[in-house]
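We show some of the complex, not the whole, and keep each chain where it was.
As written, the chains take the letters A and B, and residue 1 is the first residue of each chain.
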Amino acid sequence: MKKLINHPSDVVLEMVQGIVAAYPNEVELLPDTTVIVRKQKTNGKVGIVSGGGSGHEPAHAGYVGKGMLDAAVAGEAFTSPGPDQVLEAIKAADSGAGVLLVIKNYSGDVMNFEMAAELAEAEGITVEKVIVNDDVAVEDSTYTTGRRGIAGTIFVHKIAGALAETGASLQEVHAAAEKVVQQVRSMGMALSPCIVPGNGKPSFVLGDNEMEMGMGIHGEPGLEREELKSADEVAEKLLQPILEEGVFKTGDHVAVMVNGLGATPLMELYIVNRKIQELLKEKGLHMTKTYVGNYMTAFEMAGCSLTLLRLDDQLYELLQAPCDAPGF
Amino acid sequence: MNLTTQETIQWIERANSVFQEKKDELTELDQVIGDGDHGINMARGFQAAAEKLQAGSYATPSDALKDAAMTLLSKIGGASGPLYGSAFLKLSSSTKGAETISFDQFKEAMSEATDSLKMRGKAEESDKTMIDVWGPFTAYLQVQSDVQPDEWIEKLADAKEKTKDMQANKGRAAYYKEKSVGHMDAGAASTYYLFAALAEILKERGE
């Protein structure tokens, strides 16, 4: 395990300290936590809080900034933070107008954030939440945990953050965030595993000529393990299940995110994007804005994910709004 | 049974030793059908809880269990953090005020704790989670009139083994669908170790 770290048990604290050291005028660390918050508060603005296990950087601390998050809670590697930390984040993000929690749909995140919400409500803070479940690789079932939240979460941050900046109410911000959740879909794939620092072993093993479609951002299994394909074929295989959802129709305006999982060079993401855009044009979709880069990673996993967001006028405006977060 | 405050603290300390020792084993179980951190989480959480209880002074078992609960909630993290946290909170609130915990009080507390797990996890028995040890063990306790430490361990081991045959519906293991069958649930294994540690303490004082 070759990592630029000190001790595995210190990675999260040292990382957030490194973030504050990089942007000391913009963000700060809440004492005795791994919660990164904005330094400048706007009174009466709805607070936006997200977070989860670490290892997905720049998610989530990199999205703290004007136009996006007010606070991000960093759990241990791939481990949801406890409710006490989330509660601190909520308290810091609240300036009287309430707080929206953006939660990725994993048992741990949902439970910890929900407990924190209960605690915050008990302290008199109004809290709303959205649960992001954009990963079409997982069967959608109310009987199970359901779909995972992956890179589509970034669009929820962006839209909710931009709307909150305008002075909108918690109800309005919550509604817009829910709309994003309804209209965003993602699909990922991996070429190589990642290693959790405290564990030291690869999360799974792939053969020299294998890839896995539908891979999650914690090394959870995907739909099928198969022979490595060309970038163009991978692009098609990512797009197809997203389009089959029936959310995106000819003539729709969409935002596109081609997201790297950590170790995949930007060159490859652009090559994948080339084909994606070609296919989307063929389907009669209008690409209004495209993001290519590492937005929601899984340590040093190689691979990528594709996210499409259906835009209406409101979402388009909010997507274009300025944003100061270093990770976006 | 009549578990004293001192024994309650001892239980958490013992559980901590076990989780330090079994850290890799639990992590490996979680690696196969999860994200490979359960042992790390339990070792971190119980280490903090043991340290917390060693540093505090408590009038009743319930007081110690409350601090244990809050520490586990904060330090385990992941899915198992709020679950063990909620369960220990119930063990505490259910035994509030008692100088020692009688077997009847323990039975009732375990029953409430198991319910709180189901609520928190939105899960049932057979979903292949820690509930598949908490549930059967609690059901077994209800029909007992005294503590049988060896039988406890047998029942607990039995319950954790049975999770191998189940298909996961909750937690990360659910993403593995039918591939989750054949592997033991990591939370079931940690629950086994938790109560096996209590059984040993009770056995050592001659029960």
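Keep in mind that, in the parts below, a residue touches a chain if its C-beta (ideal position, glycine included) is under 8 Å from a C-beta of that chain, and two chains touch if they have at least 3 such contacts.
Keep in mind that what you see is a predicted model, and the values were worked out from it rather than measured.
Enquirer: Stoichiometry of the whole complex?
Expert: A x2, B x2
The rule is simple: only the chains that are shown with their structure count from here on.
Enquirer: Need the CA-centroid distance for the pair chain A / chain B, whole Å please.
Expert: Roughly 32 Å, centre to centre.
Enquirer: Chain A touches which residues of chain B in the complex?
Expert: Listed in rising order, the residues are 27, 31, 35-37, 40-41, 44, 70, 73-83, 85-86, 120-121, 169-172, 174-177, 179.
Enquirer: Mind listing the chain A positions that touch chain B in their complex?
Expert: That would be residues 9, 53, 75-85, 106-108, 111-112, 115, 138-139, 143-145, 148, 196, 198-199, 201, 203, 216, 218-221 of chain A.
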